[in-house]
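Below is one structure; the comments refer to it alone.
Omission of a single protein chain aside, the complex is shown with its protein chains in their original locations.
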């Protein structure tokens, strides 16, 4: 082993050691450098509480509403519970209406969102990493196309996409829900920005000196430094998938394949157009549908805690 | 270890001028990280866009009672010439531009503040607040809409009496307030997304720098402004751009407010509403496409200018 190799191994080691230590310290609730100290801590807390009330307050209406029945929804105070408690009845109705299709929609949405988000995370994080850390001559062109693509209004693409997907046999298949969503330019841009900030070029050079190939560097070193952006992209894309209804509406024919949001949209549309208002079912369905997203958010917490210190290399 | 082959035996002295240089190979491998993305991007974005662009160069004409087949003819740039002269379109654009000038900076400042506040609180606190602050972003659009209509409602909502307590007579649905009401909804729904992206970039700040600043006696505010904010700028630039694009494409909220304030919000109120109306109501997809392209170009120019400005400050 050359001296350079030893040196780079040393850097790598210390880097990960530091990360591990930090992670360990956070788990026992110790503070990290970023957090405020002293009196300003209370100021921070107070402001955060006010903002949280602003963010969550409006959802109180939803919580109250799902405990009401149809009669009470518009005829009682929207911010307080009605006399009778109907949450369980609403849940029962939700899971039995239209032969219990809601459960099917929920399951579709869960697995589609998981698979699609996993795919988009892998594809866009690698692409963003490639764009951030390597200089090749089509790079500028790709970045340009990515940025321009932000500007394209989605409605412009539905007709051509429909024609295209029909030609290649994607229409009304599960693939149409999974594939197109895996190539989101916004996430590539995001991954590139994060990769620039969190993967030190010095570290890659050192690994090269060690004899590691580019793919190995990515798998063994860089990918670990990209966990936070990957988690962010995963979450953003999960929420995006979760709330999408235009796409399944246009490209899926069979309503058994629909997603929760499309199903709820259809209930609300049908409710306003016909004799029987389904608003309560829609609210209950929306309320239930938020639970998996919150659970996912909690599950991803640890990836935000483990921010890795990279500054020592600069 | 197949990579070992590709790595030169003596990495310190990469072959220059060989038949294939070490750096070229590295660049090629780097570029290959983007290939999976590129393949999908070309198929799912570029091809449909190209198909759509073609549409803008044609025009449809009917004859007689208009009940027969329309004839499609190539008109070159005629749709664009009309778009450039279309007063309704530019008036709408002026409206959203004015709105964007107020709402985008507000959203951004608030999101930055939240990201910094979360970053400055203890990790345990941060994880709790983060979930709550993300809830609006996770709230499905149909539910958010239903909630705000209720909260804003002059006759049954709680906000009107609340402001009355302070002697303010606010009607959220009145002509004068409509923009404020729309903007507030947009800010509420957008906070979480912006905060998440900005917060991610804060994770890359080396703890040592902050500790050093603290040892030098810098206040928390000072640390936030002079150390943390510069680290956020790239992600702020990105979210600003996305915000501008979303604002110019403003559709859902004004569409909704059309019912509550019909004398103010006309069918062509925003450029996106006008494009929708042209495409799906008037049935002039050719012209609608041309309008979308003009809109995209303008947004492109605006984003480029803002991006440049932000980078200069940097």
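Per-chain numbering from 1; labels A and B assigned in written order.
Throughout what follows, contacts are C-beta pairs under 8 Å (C-beta built on N, C-alpha and C of every residue); 3 or more make two chains touch, one makes a residue touch a chain.
Convention: contacts and distances are computed from a predicted model.
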Chain left out of the displayed complex - its UniProt protein name, from "Sigma-70 family RNA polymerase sigma factor", "Extracellular solute-binding protein", "Protein pafC" or "NADH:ubiquinone oxidoreductase 30kDa subunit domain-containing protein": "Extracellular solute-binding protein"
Displayed partners of the chain not shown (whole complex): A, B
Option from A:97, A:215 or A:303 whose C-beta touches the chain left out: A:97
Of B:156, B:229 or B:298, the residue in touch with the unshown chain: B:156
Footprint left on chain A by the chain that the document does not show: 70-71, 73-75, 78, 97-98, 158-159, 162-163, 166, 171-172, 245, 249-250, 253-255, 258, 262-263, 265-266, 269-270, 272-277, 279
For chain B, residues in touch with the removed chain: 60-67, 69-70, 149-150, 153-156, 173, 256, 258-263, 266-267, 277, 280-283
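Heads up, the rule we're going with is that only the chains that are shown with their structure count from here on.
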Whole-Å gap separating chain A and chain B, where each centre is the average of the chain's CA atoms: 16
Partner chain A, residues of chain B touching it in the complex: 1-7, 11-12, 26-34, 36-38, 40-41, 44-49, 51-52, 113-114, 117-127, 129-144, 146-148, 150-151, 156-158, 188, 191-193, 196-197, 199-211, 214, 219-221, 228, 231, 234-235, 238, 241-242, 245, 249, 272, 275-276, 279, 285, 289, 292, 295-297, 299-300, 303
Chain A residues touching chain B - in the complex, by the definition given at the top: 4, 22, 26, 29, 31-38, 40-41, 44-45, 47-48, 51-52, 54-56, 58-59, 61-62, 74, 78-79, 123-124, 126-127, 129-131, 133-139, 142, 145-153, 155-157, 159-161, 163-164, 179-180, 182-183, 185-186, 188-190, 193-194, 196-198, 208-209, 211-216, 218, 228-229, 232, 235-236, 239, 242-243, 261, 264-265, 268, 279, 282-283, 286, 289-290, 293-294, 297-298, 301, 304-305, 307, 309-312, 314
